[in-house]
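Missing here: one protein chain of the complex. Every other protein chain is in place.
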Amino acid sequence: MARKSHVQTTINDETVEFLCEPRQSLLEVLRDELHLTGAKEGCNNGNCGACSVILDGRLVNSCLVLGVETDGKSMETIEGLADPDKLHPIQDAFLENAALQCGICTPGFIMSAKALLDNNPNPTEHEVRYWLAGNLCRCTGYDKIVRAVLDAAEAT
Amino acid sequence: MQSFEYIDAKTVSEAVALLDEKGDQARLLAGGTDLIVQAREGRRSLDWMIDIKSIPEVNELAYDSETGLTLGAAVPCYQIYAVEAICEAYPGLVDATKIIGGTAIQGRAAVGGNLCNASPAADCIPPLIVLNATCVIAGPNGEREIPVEDFCTGPGQTVLAKGEMLVSLKLPAPQQNSSSFYLRFIPRNEMDIAVVGAGASVVLDDAKQRIVSARIALGAVAPTPLFAEDAGALLTDKEISDDVIDEAAQAAQAIARPISDMRGTAEQRTHLVGVLTRRALNGAIQRVREAA
Partner (left out) sequence: MSEKKEYKVIGTRPIRHDGVDKVTGRAIYGADFQITGLLHGRVLRSPHAHARIVSIDTSHAEAYPGVKGVVTAQDLPAAEDKMADLGEGAVNLKYLCDNILASDKVLYKGHAIAAVAATSPHIAEEACELIDVEYELLPPVLEVREAMEPDAPILHENLTTSSLGDEDDKPTNIASHLQHKKGDIEKGFDEADVVIERGFVTGTVHQGYIEPHNATAHYNQDGQLTVWCSTQGAFTVREQLAEILQYPVSKIKVVPLEIGGGFGGKINVYIKPVAALLAKKTGKPVKVLMNRADVFEGTGPTPASYITIKMGAKKDGKITAAQTSLAFEAGAYPGSPVGAGAMCVFAPYNIENVLIDGYDVVVNKPKSAPYRAPGATNAAFGTETVVDELAEELNIDPLELRLMNGAKEGDRRPDGPVYPRIGFIETLEAAKEHPHYTSANGKKYHGRGIASGFWFNIGLESSVTINVNPDGTINLVEGSTDIGGTRASIAMQAAEVLGIPAESVNPTVVDTNSIGYTAVTGGSRTTYATGYAAYEAAQDVVKQMKARAAKLWEVDEDNVQFADGEFSSINGKEEQMSFRDLSGKLSQTGGPVVGRATMDPAGAGGAFATHVVDVEVDVETGKVEILRYTATQDAGKAIHPSYVEGQIQGGVVQGIGWALNEEYIYNAEGEMTNASFLDYRMPTCLDLPMIDAVIVEVPNPGHPYGVRGVGEVPIVPPPAAIANAIYDAIGIRMTELPMSPDRLLKAMGKI
């Protein structure tokens, strides 16, 4: 087994240090080492988006990033999105639109939507659907998710 | 997933030396969207993963309307389509970068990685071929350049010799009245691997009625992406018509030698080569005409 590496990174504006094996993905590190379990494993090969996080400002699948690659980088996860006393507008929009059923895909969708709105504050329905195509939801049929993201764009 | 060592290489020469020393058991890591999955699923055995993203040359993204584009091997898709001038000059390549995986994949996946992974269905390779891209390869004996159509030698196989790495791709500046187009057929609208892919580039006359020259390339219909050179050549100096486009499409179909697998049947793929070649050519022609 390869020796563990020491990694120092920034997660949700906090400096975080951890040890990991090179083969551990960022998703494994977040969940198993740091107990940030908001990012989910749905497929572990980049096809469902449940593990989406924002790494140096860019949406990525954390299952396709090695933990060791994040040394010196900065990331945002679902756990850092809300303020202590209020939700992020995208989170509010998901609740108001009933845009979740089982909720397992929800953190990934919200992070993906955040990356979209950071990039394009006024997307069309088609742009929302294109951007979110990498996030699978099996419960909702996407209707209310798309509406929630469009509503959040209006609200921000 | 098997255990491996991770090395963050800082220079081309360091990466080349490591590759030369470790041989087959070392792989270069750029976006990792193919490599990490292959290692995890046991489809590729490796002892060393050499991260090249700290190497300046592989991150270069420079476009000049005179000299063309230098595209570092590790530049992720999203950086390419973020540059307006690149979108205008190489729309066929940009088509591919926008349909690889989902948005999150495009945040990591690199055109150079797509090429080195050498999948027959790689979306970036047909447009690179029709855009006359050249591969800049560094190795223990210095640099060499080869045309992109000669890079892949089989599924997952390339011309890279022991110790060699792809540093960048060079695309010539677009000619007057030219454009390019890439499309693929997939059963869904996103997130699939091409059942067939087709890229085309055309140079038209000033009146935009005649084809001066054309290049066509195909994906997922042979062990490597195919440069349909003869099919493109059929269009040289031809008046644009449905008939000449059909003729080129049929010539493209004639060289396709697809297999049947879970993504499509051989008959379906051969049929689609005709459909997609027509659509790619018409798409490229339309782009020239719309450019005003």
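By letter and in written order, the chains are A and B; residue numbering begins at 1 in each of them.
To be clear about the criterion, contacts are C-beta pairs under 8 Å (C-beta built on N, C-alpha and C of every residue); 3 or more make two chains touch, one makes a residue touch a chain.
Just so you know, these numbers come straight off a predicted model, no measurement behind them.
Note that of A:10, A:45, A:74 or A:156, the residue touching the chain absent from this view is A:45. If you put the hidden chain back, the residue from B:170, B:208, B:238 or B:271 that touches it is B:271. Against the chain not shown here, chain A presents residues 21, 23-24, 31, 35-45, 47-48, 50, 77-79, 81-82, 87, 91, 94-98, 100-107, 110, 128-130, 132-147.
For chain B, the list of residues touching the undisplayed chain reads 1-3, 185, 187-193, 195, 261-265, 267-268, 270-272, 275.
Quick note on the criterion: only the chains that are shown with their structure count from here on.
Work out the mean CA point of chain A and of chain B, and you get 29 Å between them. Contacts from chain B toward chain A in the complex involve residues 1-6, 29, 31-33, 36-37, 39-41, 49, 51, 53, 76, 78, 101-105, 107-108, 189-191. Every residue of chain A that touches chain B in the complex is listed here, in rising order: 1-2, 5, 21-23, 25, 44-47, 49, 52, 55, 58-61, 63-66, 68-69, 112, 115-116, 130-135.
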